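For reference, the structure is listed below as structure tokens.
Other chains dropped; remaining ones untouched in position.
Chain lettering (A, B and C) follows the sequence in which the chains are written, and residue indices restart at 1 in each chain.
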Amino acid sequence: MTAFLGQVGRELRLALRQSADLAMVVLFFALVAALFPFAVGPEPNLLMRLAPGVIWVSALLSVLLSLERLFLADYEDGTLELLVIGPQPLELVVLAKTLAHWLTAALPLVAAAPVVSVLYNLSAEAAGWLMLALALGTPSLSLVGAVGAALALGARRGGVLIPIIVLPLYVPTLIFGVMASEAALAGLSAKPYLLFLGAILLLMLFVAPLAAAAGLRHSME
Amino acid sequence: MPELVGRDLECRRGGRVVFRDLSFALDAGAALIVTGPNGSGKSSLLKILAGLIRPSAGTLLRDGHPVEEDRAAYLRVICYLGHTDALKLVLTVQENLAFWNRTNDPARPAQALDVLGMAAFADLPARLLSAGQRRRLALARVLVSAAPMWILDEPTVGLDDQARQALSEVLAAHRAEGGSLVLSTHQAVDLPAAERLDLKAFAVEELPEMVW
Amino acid sequence: MHRFANPGRFQRLADKILPWSAAGAVIALATGLYMGLIASPPDYQQGESVRIMYVHVPSAWMALFVYVVIALASASALIWRHPLADLTARAASPLGAAFALLTLVTGSLWGEPMWGTWWVWDARLTSMLVLFFLYLGHMALMNAFEDQARGYRAAAVLALVGVINVPIIKYSVEWWSTLHQPASVLRLGGPTIEASLLWPLAAMAVGFKLYFVTLLLLRIKSELAAARLRALQAAKIRAG
């Protein structure tokens, strides 16, 4: 158990050290979110309706952008070989890396969501629900992203399948996340959707590390 | 009884047989030098010993038991150094090393750097290191691995004479403590009483089949 | 090049200028604030809230001005490789960002009473927001490298590309908003400001400029000290 925590801690330290200062992640998030009004026009109430979708897409994007290189770098510089034959279970390493990634790349977005929602004139309460939905949904994005990144290594020679497998896995999270915020906006109960998000997260917590670890081992051949 | 035994090992890479019927035995404190022309399978063999890839035939025995029986236990006793240095260029030298420190002694990394003449660079980001300095840092990782069996793939690449000297002292000390050692190289290395394994003998004459 | 550019001369020059710019800034700002907040009458339609303008508008102008300063510094840094230019760009960037942010904040504080909401996607507001992002990007890039020199070069190139784009951005955003919404949503005072508002505004503008010069010099001096420190540390590391 202490070995577990120690391992996680070390993975975290490395990931945190490598990852950008949180400010950059937040800035990126705000930039993407601020982009949409240029595209759909400045009508306040239209923007308000778009806000959840926009914020969710921005979150998804920053997860994609930052997770892809997580394993790739280790793969290219040989670190991955050592992790694969390292003393601790690879699933754990994956979990730790993903957790670290979520803390550095996703959590800041959850925190920044209210600021962004000012641009969209969201009510404080709607923003709160949005944050909750993000907090529940983004971990799933990180986990699924980890699987994708790992599989992509094995398929360096161009398996078109990988994204086709991975991206659809994002859809449920995205849709339930958006709908939860939607419901909150419309004054309905967001609970059912949040429950779905939680369920997806539990499932992914179990599946993703196994799948990702398998992908990493496969990439050694 | 020898510590590590390879029996009739065969290795396929990319659908082609690299070597076959390869056997060897390694005692504690002994050293095995793997030689052979480029592409003869040195790295492949070392990767098999490191548990990175599985032999397509034959078995690997540790203390008489097949390694597969308890893979985790086996992986704990080995330390592998490949062609790549496995450095994080954005981290400083000591950050890189501290991450791999498997000894319980936090002072060991500094000692290892000192032994390899890298103490002065401890706070430099690895990106700024020269090729040989990077290799030295990769070797320092082996020193802090606390593993009794070292598997080193061309450890001397890019090292200057002084560093090579330091390395052979390190290796001697490791063996003196009863540690064993497998290393591949193209250069002359001075390892007293080391066995040699020339892979040319096990090569399989066969053009590489097209790999899609 | 940098062996000819000598820090000492700059230090002496800066020390000469600093007291004057600082004093000037204090005086100008004081008079501006007095005239603006106390002497001048409230606006007949905007009431007291109009006084925010005395901070808002000058900072808006400064935000634009500072970016040009950075671009010029960057150009000379790339052409003559003069280290002072690098330091100027580095020192100016956060100041410009601060002015932009001040514009945004005072603006939205102003917007609250004006249109009952903190933010409106009005052309000026929006283009100022983009400019703010440009500043942040410049700062992020400049600090993203281990060795400063690399950060300086990259940021300099970015600043030049940026300054080419600023007018295009401002223009496109204006077109965008005018096409989407009736310009009536927000009537910025613009040229139709009467004299009683104009004088304090001018005083504030002058004050802001001097304030900027003062801060810039101070920051460059501290950057110099920091660089010296970095060099010595590097020396210590390498010397072992």
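Heads up, the rule we're going with is that contacts are C-beta pairs under 8 Å (C-beta built on N, C-alpha and C of every residue); 3 or more make two chains touch, one makes a residue touch a chain.
On a predicted model such as this, the values are computed, not experimentally measured, just so you know.
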Per-kind copy numbers - full assembly in this file = A x2, B x2, C x1
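Everything that follows uses one rule, which is that only the chains that are shown with their structure count from here on.
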Arrangement of touching chains [line / ring / star / complete / other] | complete
Give the label of the chain whose average Cα location is farthest from that of chain C.
-> B
At what distance in angstrom does the C-alpha mean of chain C lie from that of chain A?
-> 35
Touching at least 2 other chains, the residues of chain A are none
For chain B, write out the residues touching at least two other chains, lowest number first.
-> 90
Chain A-facing residues of chain C, complex | 117-122, 126, 129, 133, 136-137, 140, 173, 176-177, 180-181
Chain C to chain B touching residues, read off their complex = 146-147, 237-240
Please give the residue numbers of chain A that touch chain C in the complex, ascending.
-> 23-24, 27, 30-31, 34, 37-38, 41-44, 47, 118-119, 121
